[in-house]
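I have a structure here, written as structure tokens, and I will follow up with some questions on it.
With one protein chain held back, the other chains of the complex are shown just where they sit.
So that you can tell them apart, the chains are marked A and B in the order they are listed, and the count of residues begins at 1 in each.
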Amino acid sequence: MNGIDLQDLNVWFGDYEERVDAVKSATFSVPEGGSFGLVGESGSGKSTILRAITGLASDWSGRMDVLGKPLGKTRDRQFYRQVQMVFQDPYASLHPRHSVDAVLSETLQLHGFSDVDARISKLLDDVGLGSTFRFRYPHQLSGGQRQRVAIARSLAAEPAILLLDEPTSALDVSVQAEILNLLTDLRAERNLTYLMVSHDLAVVGHICDHIAVMQHGEIVETLSVEDMRARKVKNAYTEHLLASI
Amino acid sequence: MSSAQTLRQWLTSDVPTSRRQAKLAALYQAWLAFRGNLMAMIGLAILLLLVFTATFAPWLAPHDPLAQDLAARLQPPLTEGYFLGSDSLGRDILSRLIYGSRITLYIVAMVTLLAPVVGLFVGTIAGYVGGWTDAILMRLTDIFLAFPRLVLALAFVAALGAGIENAVLAISLTAWPPYARMARAETLTIRNSDYIHAIRLQGAGAMRIITKHIWPLCISSLVVRVTLDMAGIILAAAGLGFLGLGAQPPSPEWGAMISEGRKFILDHWWVATMPGLAIFTVSLAFNLLGDGLRDVLDPKDGSQ
Partner (left out) sequence: MSNLLDIENLWVRFNTRNGVFDAVRGISFSLGQERLGIVGESGSGKSMTGRAILKLVRKPGMMTADRLDLEGQDLLGKSESQMRDVRGHRISMIMQDPKFSLNPVMRVGKQIAEALRLHADVSKAEARKRSIEMLQAVSIRDPERVYRMHPHEVSGGMGQRIMIAMMMIPNPKILIADEPTSALDVSVQMQVLEIMDKLVRERGMGLIFISHDLNLVSNFCDRVLIMYCGRIVETLKADKLHEAKHPYTRGLLNSLPRLEQPQDRLEVLVRDPAWRDEPSVSGLL
């Protein structure tokens, strides 16, 4: 069974004359336990695919299957127990007035867990923060620590699939290395499926085994990371991207 | 002094160990910021004095505010027994001002409980839900905004009868639309932020998102706005009192007192001036407090 299966996915914003087609007939699949990267420049529609899967972008056509089940117009709570997302900017993805404790306990309660206290401690340990961080507010945390909290939040529901929207692009390189290591470890421990969006080919190459290159809303090439490393690429745009690193 | 030192350290700790400590530490930081603003502290002091005066009015007032003494009418300030003078019926102005502070506080409290709450509900729901709900709620707001404030209040009081409760209702009725507008504008910016998306991805419903995630961020700027508007509200209440539509005689409401003193304003200036000064002082205090609160609470100035 595939973790994520997309067929002919179109996503657009606005209606009639103002309609902007952000994603045009995207097709790819991510096997369960696999790690897939979407690469492209800003405006290429790579983040929009993640938003369509999570239901944040509601105008779409085509077919999306997650863990063998087709997605409809709305998502139920069961879906959010299987699929979670980590956002790009850790400074924007945590509520400024909620402490780490409030963020995690609300999430756990929403997913119907009862042993909230024990789970918070475990989550904080899992992302390498430890319980001293439990009662801090976002402004008392560094960027990397915030992203760890955001990762803890996305792991609270014990999902099978994690969507990663440029999880390290707002962080310093030394912190990026820590977060990337954390993501590698978590995937190994929990057999997670990753779908990662990034503009950084080196980061995608580090985390993923297959990638799709996007330009102007279309997938121009899908290839394995080994092929990319060996520069065995067919598309001119992919070559252009590879040349600029 | 050592216990005070450790309390301070406990409050300023970067590694809070309990929910309570984290909350108190956040409050303490805000207090430190507020304390640094001299003008705001002056405003706060005046308002605390007002609350104190209202609470202990029977002990502070030298006379009964309603007791008439026609022999001692229109005494100038600093007369024996009448520190701020007396009015046309020989009532002590100081005592009336002291008792009047209760009415002022009552108006302030009632309007604060009504207008911003209604505005917050309407604005955040309209902003978050969007679509038709937004259109209907906002056009309703526009209708209320389009009415001249005092005229609507006048019509309302005329329909329901004069009195302090109706005056409060009338003021609240005209005061909520700007809060609704403001709350909606804030909600629109908050609604598309990643932390709201993140909680939506945990399966949270609209009601939870509005009350637990959007309100805490709207409330601070609302508090600032209400505080700054409070001067206007006190003046509106005084205006209604002045027109004879608010508090009724012999109630020592400050606006009504000015209205009574108007007849003698040329020969006996203090009768209208003293309540005028009281309104001025309290309005100013609210404005100063509002400015200080804006510095502390406004999230746009950065949360650090």
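Throughout what follows, contacts are C-beta pairs under 8 Å (C-beta built on N, C-alpha and C of every residue); 3 or more make two chains touch, one makes a residue touch a chain.
Here the structure is a predicted model, which means the values were calculated and not measured.
Note that of A:E32, A:D59 or A:E178, the residue touching the chain absent from this view is A:E178.
Touch with the hidden chain on the side of subunit A covers residues 41-42, 143, 172-178, 180-181, 184, 199-203, 205-206, 228-229, 240-241, 244-245. In the full complex, subunit B makes contact with the omitted chain through residues 12, 32-33, 36.
One rule holds in what follows: only the chains that are shown with their structure count from here on.
One simple way to say how far apart two chains are is to compare their mean CA positions; for subunit A and subunit B this gives 46 Å. Touching subunit A in their complex are the following residues of subunit B: 14-19, 21-22, 26, 193-195, 197-204, 212-213, 216-217, 299, 303-304. Within the complex, the subunit A residues that touch subunit B are 54, 56, 75-77, 80, 84-85, 87-89, 92-99, 101, 106-107, 110-111, 132-133, 135-140, 150, 153, 156-157.
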